[in-house]
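Structure in structure tokens, see below.
Apart from one protein chain that is not included, each protein chain of the complex appears where it belongs.
Here is chain A:
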């Protein structure tokens, strides 16, 4: 097939006086081969493993089904009702909200401050950048395990600090009051470096003459920062917020080694809630309903956010 077309196009080149016409014309000049050979693998894989399962989740969510045989026990929207009546679902949703709040209120300003400090060239800047970025590439599972050691009430670092003050060490991950707080600290530890790198990349591609012009016009460093640099970073800030929110909705691996969503569901995220209640018990209908809800939240958020905040990109 490929050879025939290659020959055909070679012949058309040899025979025609205007060879370029062969390229532009709606002829079988090799583009068709590319189209039918190169595109299908990607489309097939994507459809089979990403798109179809979403559709099937919507279908399965109408059944009470344990995954064996065919789904027959149609229960309509009951699974959704069960999900919405579960207290743990609302806790998980609240926790995702908390993660987003911490990302916006603590992680983002921290990342931005560090980026402003480290975008300049000085000895050690590159090393510090790499150091701060490193937690991001570590596996979430490994990070979770490291911090379950840090928080361990008998052997951990926190316990040792408490003991040196003569206090009884707390078991942070075992208490409903502190488990989520402990998880939030790990999230900041792991992800601030990624957001910092986003800002550094943006700062380095920034037009420096604008800042210089402001300085020449008499703006102080702080004024130049507030009225020139930060506004120029708005697109990146919006992007960083977008990643923080999508990331919060996906968070799972980190929670498992730390708390598994416990105690008493106090540190579940949406995905760990889905895992604990749907996947690990093979409640396919119920789990699919959670998945569909999560999917709708993600998509609604993504499209609204794009429309409202990222119109120009």
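Here is the rule we use: contacts are C-beta pairs under 8 Å (C-beta built on N, C-alpha and C of every residue); 3 or more make two chains touch, one makes a residue touch a chain; residues count from 1.
Just so we're on the same page, contacts and distances are computed from a predicted model.
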Missing chain's UniProt protein name, "Cytochrome bc1 complex cytochrome b subunit", "NAD(P)H-dependent oxidoreductase subunit E", "Sigma-70 family RNA polymerase sigma factor" or "Thiamine ABC transporter ATP-binding protein"? "Thiamine ABC transporter ATP-binding protein"
Which of A:77, A:105 or A:157 contacts the chain that the document leaves out: A:157
Looking beyond the chains shown, say which of A:62, A:112 or A:271 touches the absent one. A:271
Touch residues of chain A, complete complex, unshown partner: 2, 5-6, 9-10, 13, 19-20, 23, 29-31, 33-35, 37-39, 41-43, 45-46, 48-54, 56-57, 60, 67, 110, 113-114, 117-118, 120-123, 128, 130-142, 145-147, 149-150, 152, 154-157, 159-160, 189, 193-194, 197-198, 201-202, 205, 236, 239-240, 246, 249-250, 252-253, 256-257, 271, 274-275, 278-279, 284, 287-288, 291-292, 294-295, 298-299, 302, 313
